[in-house]
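Encoded as structure tokens, here's the structure I'll be asking about.
Of the protein chains in this complex, all but one are displayed in their positions.
Up next, chain A:
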Amino acid sequence: MAAQNVDTFVIGFSDPAIPNPDPIRSRVNVSQAFDLSINNVVTLSTNTANGNDDIAGLLYVPTLSPTDPCANASKQYVPNNVTRLENLPPTQYQYKYTAFAPWFSAECTKSYLAAIVPPNIITSFIFYQPSSNTDASPPGPSDPTWGLQDGGSWKKNNPFPVYAIPGSNGAFFMQQLAQYSGNTSQAPNSDLLSKEFSPSDYIRVFSTFTTASGTSLPTLWAFLLIVLGVVLVLVAITSFAMHFIQRRARRDLQRRLQNGEVPLEWLGIKAPRMTQEDVDALPLGPYIPNENKPTLPLNDNSESTTAPASPQKGSTAQQKDGTIQPPPSAATSPQDYNQPTCPICLEDYIPHSTRVRSLPCHHIYHPDCIDRYLLRTSSLCPICKTKVVPPSHGIGRVALPRINNTMVRRERYARRLAQRTDQPSGGGNGYGEPQSLVPFSGSGGFRRWVRRVPGVGFVGTALLAREPNPSTAATAGEGPQRRQQPTESQIEMGAIGSSSRPNQRPFAGTAAAADNAAPSSPNGAAAEQNNAAAPVPDAPPPADAESRREWARRRASALLGRHPGPNDNDDSAAVADQITAAEPDEARRPGWRKAVGKAFPGFR
């Protein structure tokens, strides 16, 4: 136990050897003796044989053997009449002792330590360096002056704590020990002492240590604890405030989402899952084979153009592009196509027996296969990727995801991105205005922006389609002129226009638009869709094979609004993809960041 402080004073007590001793020990008044408290205590060793006992005892100077040269050497520091063990009550009375000696050489210190026989009679050993005559703190415990040339093992080998006090205090104690070694009459102020004590009483020097393991905390620690407490409270308040803000943001987003103000793509949800209710509402019926009918076109253009293919495949894709028709009108039914096999489990349907689920795009599946997919994976048809929930259904009917903080962040980011486009677009800042179409087909800032983040093209489309306005048709009418120079912008226009086609609708962006357009004027909307679709066939593929493939790839990726590849820096990244890229992968985030994120939502 490290000592903080040692208090040394004079006590008087009866000789325990006399019959009926008075057990009371009393501290001699300061005015008659001395009382010195030393703070500059250095703890050299904390080896405590006596466990938790108080470190306190009557001071004495161990006696060295007369043959030891140290006995002679210490004479200059230790007066002849200093208190020795034999001047204290014998050990059988169980008084506590504290040894006290000068530390002037390693050899003599060893002698002093060896003079403690048995070693457990003392509660501690106090040394002082007579070479120092100040009351400054002695050197630290690791200082070489405390070395005994044994590598420090003396500290372990002696079963008592060892302390050092400043040199001047040690010299003072030595002097006092010489005065308080005999009976009362020899002590200073003996006339005053004799009034209080009988001549046979012991008047001796006593030391008691205050150790660090005491219950009262040092002031520095208390201060640190207070600081820590304040910091904790601040952290808690901040955390609470951030949670509160995030909760409000989540609720706000939930509300806007329900009102259809936010495209789900902005939240990083490309294909929301369906509700059980919506899945149950899809037509279910027996499979009726119809081998004479054509196979339902798969709209496979993305596969054959974006994916690498052999040359002949590539060219068939072009033909297919030309022949793809708008989806079957309301008059057709799944029975109009030959679909003998479930594309998910690859099992053939049993005619007139297997019950099949048909989606609005007329693709049919086993209910067991498709339902799970629609409920858990995506609401897009696994074959043609058409949105299964009809757009008129409105976004509110799609199973809305639980809003989390990541979604809030994404939405904010996407909104900011979208807002940024408002400024450079110059005159075209009002999307509802027909003029806003100009920067679209021209080369304004907006178009440049579209090229960078074409996902917003969908947003733009959505807002355009909101106006069932002849000007949309007018834009489409520009097709023939633009045919002269099949540039990127044209391809984009075609892509953007065609994204309104019901069968190739990239899901979220246009949902809100169709939502608005469809109920108000279904015919107008349909006409608009046809018009909007017109530019696609209008834009012919470039002549040479290389750029034609590139053209098809761009077109397909624009149609589908997907990022064509991780290394592809070109235009087809959707906002959602851009956000996804900006988002650190949740799984790769280190644990501490996840924890901080939990405590401070919104911290990144």
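Just so we're on the same page, a contact is a pair of C-beta atoms (placed from the backbone, for glycine too) under 8 Å apart; a residue touches a chain by one contact, two chains touch by 3 or more; residues count from 1.
Going forward, contacts and distances are computed from a predicted model.
For the chain that is left out, the UniProt protein name among "RAB2A, member RAS onco family", "Vacuolar fusion protein MON1 homolog", "Cytoplasmic tRNA 2-thiolation protein 2" or "E2 ubiquitin-conjugating enzyme" is "E2 ubiquitin-conjugating enzyme". Contact with the chain that does not appear here is found for just one residue of A:I288, A:C345 or A:A595, A:C345. Note that of A:D191, A:E261, A:D280 or A:D368, the residue touching the chain absent from this view is A:D368. Contact with the undisplayed chain is limited, among A:V10, A:V28, A:I383 or A:V408, to A:I383. If you put the missing chain back, the residues of chain A touching it would be 270, 298, 302-303, 306-311, 313, 343-347, 368-369, 373, 377, 382-383, 385, 549-550, 553, 560, 562-568.
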